[in-house]
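Could you have a look at this structure, given as structure tokens, before my questions?
One protein chain is absent from this view; the other protein chains keep their places.
Let's look at chain A:
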Amino acid sequence: MFAVFAAALRRELRLAARHKGDWLLPPLFYLIVVTLFALGGKPNDPQLSAFAPAVLWVGVLLSALLNLDRLFRADFDDGTLEQCFLGAQGAMPVVYAKLIGHWLLGGLPLSLIAAPLALQLDVPATVLPTLLAGLLLGTPMLSLIGGFAAALTVGLPRAAVLLPVLVLPLIGPVVIFGAGAARAAAAGLSAAGPLYLLASLLVAGLCLLPLAATVALRNSFD
């Protein structure tokens, strides 16, 4: 089972190495969104740092949504995915590999680029470790929920419009705890509580959501 998972993950990474635009463009989009946010306010507004956690988090969510509808699409269209369901191990290891691959190529670079963006928004350097820890715990959750929604809509012609409406309400708690941890750290309080809650959400999501995504994919074959 692990061999199937590792092979599927290697395949994801190799495909990404050949289509560099797929994972280089979302960080660029993130950069532009945050810049436009700063342009929308007064120049050098001291209030900007108060809103920085919210801006950084929403920016990450929007950027990670960009390549979501292509997560299962190509493999669904050419029949690869259906073959995965027929294998002895079932499709579960492949689904796990796809979701983790989506995070490695989407959530991880976006979280890392959030650090320089945070400095640009005047976030104190002491808050950076908490912000980064929150993003690293929260963005996998986005890949999991987003992967489930992508699996639900994989056969549909207008999936790209529908996906954000399905994903964003479900991601609310992650934003509250993630941005809340950064705000707590900025206020000089302990951010351990929200970070633990984020971690527990991630554990629950990692157990349940790939299963839901597999059932949703099977539904689209019937």
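In this section, a contact is a pair of C-beta atoms (placed from the backbone, for glycine too) under 8 Å apart; a residue touches a chain by one contact, two chains touch by 3 or more; residues count from 1.
Everything below uses one rule, namely that contacts and distances are computed from a predicted model.
Candidate names were "Biotin transport system permease protein", "3-isopropylmalate dehydratase large subunit", "Dihydroorotate dehydrogenase B (NAD(+)), electron transfer subunit" or "Heme exporter protein C", and the UniProt protein name of the unshown chain is "Heme exporter protein C". Of the candidate positions A:Lys20, A:Lys42 or A:Arg158, contact with the unshown chain belongs to A:Arg158. When you scan A:Ala16, A:Leu128, A:Leu166 or A:Leu206 for touch with the missing chain, the hit is A:Leu166.
The set of chain A residues touching the chain not shown comprises 145, 148-149, 152-153, 155-156, 158-159, 162, 165-166, 168-170, 172-173, 176-177, 180, 197, 201, 208-209, 212, 215-216, 219-220, 222.
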